[in-house]
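First the structure, which I've put down as structure tokens, then a few questions once you've had a look.
All protein chains but one are shown at their positions in the complex.
For reference, chains read A, B and C in written order, and residue numbers begin at 1 within each chain.
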Amino acid sequence: MSGSYYVPETSKWPALGSAAVGVMMIGLGVVLVHGVGSLIMALGTVAVLAVMWFWFRDVVIESRQGLYDAQMDRSFRWGMGWFIFSEIMFFAAFFGTLYYVRTFALPWLDGEGAKGIATLLWPDFTASWPLMNPPDSSISGPHDIVSPWQLPLVNTLFLVTSSITLTVSHEALKEGLRATARNWLIVTLVLGACFLIVQGVEYYEAYTHYGITLDAGIYGSTFFLLTGFHGFHVTIGVVTLAVMLARILKGHFSRDDHFAFEAGAWYWHFVDVVWIGLFLFVYVF
Amino acid sequence: MWNVVKSVLAAFFGVQKERRRQEDFTHGEPIKFIVVGILLAAVLVILIAMIALTAAG
Amino acid sequence: MRAMLAWVTGMGVSWLLAPAALANGWNMPKGVTEISRDIYSLHMTIFWICVVIGVVVFAVMFYSLFRYRRSQGAKADNFHEHTTVEVLWTTIPLLILVGMALPATATLQRMYDPSGADLDVMVTGQQWRWHYEYMDEGVSFTSSMSTPTSQISGEEARGENYLLDVDNPLVLPVDQKVRFLLTSDDVIHSWWVPELAVKQDAVPGFVNENWVRIEEPGIYRGQCTELCGKDHAFMPVVVHAMEQDEYDEWLAERKAEAEAEANSVDREWEMDELMERGEQVYGSVCATCHQQDGSGSGQFPALAGNDQMLDDVDWHKDVVVNGVSGTPMAAFGGSLSAVEVAAVITYERNAWDNDTGDVVQPSEIQEMLE
Partner (left out) sequence: MAPKLPPQHPLEHSTATTAGQAHEHDDHHHYGGPGGIKRWLLTTNHKEIGSLYLIFSLSMFFIGGIFALVVRAELFQPGLQLVQPEFFNQMTTMHGLIMVFGAVMPAFVGLANWMIPLQVGAPDMALPRLNNFSFWLLPVAFGLLLSTLFMPGGAPNFGWTFYAPLSTDYGPPSTTFFIFSLHIAGISSILGAINIIATILNMRAPGMRMMDMPLFVWTWLITAFLLIAVMPVLAGVITMMLMDINFGTSFFDAGGGGDPVLFQHLFWFFGHPEVYIMILPAFGIVSAIVPTFARKPLFGYASMVYATASIAILSFLVWVHHMFVVGLPLAAELFFMYTTMLIAVPTGVKVFNWVTTLFRGSITFETPMLFSLAFIVMFTIGGFSGLMLAIVPADFQYHDTYFVVAHFHYVLVPGAIFAIIAGVYYWLPKWTGHYPDERLGRWHFWLSVIGVNLTFFPMHFSGLAGMPRRIPDYALQFADFNMVSSLGGFLFGASQLLFVAVLIKCVRGGEKAPAKAWEGAEDLEWSVPSPAPLHTFETPPDMTSQAPQRH
């Protein structure tokens, strides 16, 4: 008897995908280093997106054909689970940076703690968080900060609510209530989009009115590093969920076969949890 | 529970009787071992940190 | 099998030779401080522990390889567990490690106690030289490698202290606790003198502490040990340890020089004086990058015939005093005196057929520094 595990035939998407990634990264590098070549970068990016489209399309087709058994399903689950773990570690590096800067570097520069003698070099520096006046006086710090209790709080509500609506949608899908699932997924998407818009407004405010910029010292650096990569991940999540909506509209997914939706939901919850961390440690404390 | 702790400690030490190991792997729930393992690893880290902090004065 | 035996013999011989070799000066120096001797003894203790463990383990291994050859008809046993042995070979190493950790901790505690220093020296790493400042004494100078490039390229025979000679060594008194405060103006450097057992990174923007109490007068040589760019190999450290009275004399001389120089800032300097002083400063500070003949190399621009520099004296002064951010050109306003800066600028504007005739007075630079 033949085995049941689906081993796909040859596929051109992986090789094309890596070529596309190469073009995109080289393009980005040329733009950053030489200030030209945005066309190469754009081409590469489009190619990457196209490859993703076709690759996932193949997977969807195979899934629709019923080629995937329960073991394959588990492989996808392990794969997605560990992928999210890798994303957690990516953010862990950034949270670690924030922690290190606030707990060690800044107090040391100000003369506190085991290596406080560094204050010899920065006699006028006083540590504070958010850091308004960086040690080097030629770097101008922000002159105002983002209050956590305005836009960030709104965004927190958006994202937490969206996690709940997504769960409702998921439960509905598990019950086979496709229309309900669709409606709640739309609500989730709207909330996600609202989050991104509000984040955009906040960035605009920060840059133009508060003087929080990438080159405003370590506060601006960590602020944009963390919120920026988070926002990028939210964008990916929104796109993923939009694809899931399209698939629901096309009649994909059944009560017990909808791992793509579930994977998207895992990802969304991960993005939500990271935001809670951000809200607490970037904005509140 | 005590058996789980003992097994995890044995694993930390790296020596375990074959019979006990077989038991753990046939009857034990992996999640218990993982949780206890993480907790005891944290204890070990804290212990070493305490020693280091004491020595550093 | 003969090959096996050759290998066993070879390994055995090298293990026997290793300690013998160590006795012949291939080893870590014992050094001239209490800490360095402590470190040496830690080093030798752990070394011998490793040798003993290695001899035992490899003896069992090679015995097994020899005794249980299949070509000699050895039949394989089937055992694959033995709790007692396993407990033993986990516990014993653990105990040995605890035994090693105790003296290591004690030594480290002493190394980390810079309190009660008699003298503070600020050591600043720069690409690619060291700057020393005797804090509270008003004495400071840069120390650059003095091995000529002709020796490096092989045109001239290499001297005894090839790559390990500097123009101005760090002078320290013996039997005094000297505290080092280490920092850097550009990248991370590391200040190391093996015989003083001091190796400490110099990190830009931060200050590291270390200390030494040298017991014997002498000249001790070391090198930068953190990759810091192209001339990483060419920034040696030389410490000249002197008896207290000799040191005091040296310091007094240096102080007098510094004072004289400070007083001379306001007076009008002659071209010749500035050129003479400038050539000396240029050779010690600028020549590693811009070359002795001002021809530059790679990313370092030529100064001979450099139109931007020659046309705009203010720009020239600004570059030397404040550096150029985003390039290796450091701000020398902090580490050179006003006289030195004025001298080197004058030199650069008149040497190598630049011949502008410009004279930059120390007073102008002093103004910029304030």
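Following the convention adopted for this analysis, a residue touches a chain if its C-beta (ideal position, glycine included) is under 8 Å from a C-beta of that chain, and two chains touch if they have at least 3 such contacts.
This is a predicted model, so every value here is computed, not measured.
A.B. asks: The chain left out here touches which displayed chains?
C.D. replies: A, B, C
A.B. asks: Write down which of C:Gln126, C:Gln223 or C:Ser284 is the residue touching the left-out chain.
C.D. replies: With C:Gln126, C:Gln223 or C:Ser284 as choices, the missing chain is touched by C:Gln223.
A.B. asks: Have a look at C:Asp136, C:Glu160, C:Asp245 or C:Glu268 and name the one touching the chain we're not showing.
C.D. replies: C:Glu160
A.B. asks: Of A:Ala47, A:Leu131, A:Val146 or A:Ala206, which sits in contact with the chain we cannot see?
C.D. replies: Of the candidates A:Ala47, A:Leu131, A:Val146 or A:Ala206, A:Leu131 is in touch with the missing chain.
A.B. asks: Contacts of chain A with the missing chain: which residues?
C.D. replies: 1-15, 17-19, 21-22, 25-26, 28-29, 32-33, 55, 65-67, 69-71, 74-76, 78-79, 82-83, 85-87, 89-94, 96-97, 100-101, 104-106, 108-109, 113-115, 118, 121-122, 131, 134-136, 138-139, 213-215, 217-222, 224-225
A.B. asks: Just the residue numbers, please: which parts of chain B touch the chain that's not shown?
C.D. replies: Touch set of chain B with respect to the missing chain: 11-12, 14-16, 18, 21, 25, 30, 41, 45, 48-49, 51-53, 55-57.
A.B. asks: For chain C, which positions touch the chain that isn't shown here?
C.D. replies: Those residues of chain C that touch the unshown chain are 1, 3-4, 7, 11, 14, 21-22, 25-29, 35, 38-39, 42-43, 46-47, 50, 53-54, 57-58, 60-61, 64-65, 68-71, 74-82, 85-86, 89-90, 93-94, 97, 100-101, 104-105, 107-109, 111-112, 127, 151-154, 158, 160-164, 182, 186-188, 190, 192, 194, 197-201, 203-206, 208-209, 222-234, 298-299, 326, 328.
As a convention for this text, only the chains that are shown with their structure count from here on.
A.B. asks: Nearest whole angstrom, what separates the Cα centre of chain A from the Cα centre of chain C?
C.D. replies: Computed from C-alpha means, the inter-chain centre distance equals 44 Å.
A.B. asks: Taking the mean of the CA coordinates per chain, how far is chain A from chain B in Å?
C.D. replies: Their C-alpha centroids are separated by 35 Å.
A.B. asks: Which positions in chain B touch two or more other chains at once?
C.D. replies: Touching at least two other chains: none.
A.B. asks: Per the contact definition, I'd like the list of chain C residues that touch chain B in the complex.
C.D. replies: Its residues touching chain B are 81, 83, 86-87, 90, 105, 109, 112.
A.B. asks: Which of the residues in chain C come into contact with chain A in the complex?
C.D. replies: 181, 183, 205-209
A.B. asks: Which residues of chain B touch chain C in the complex?
C.D. replies: Touch residues, chain B against chain C: 13-15, 17-18, 55-57.
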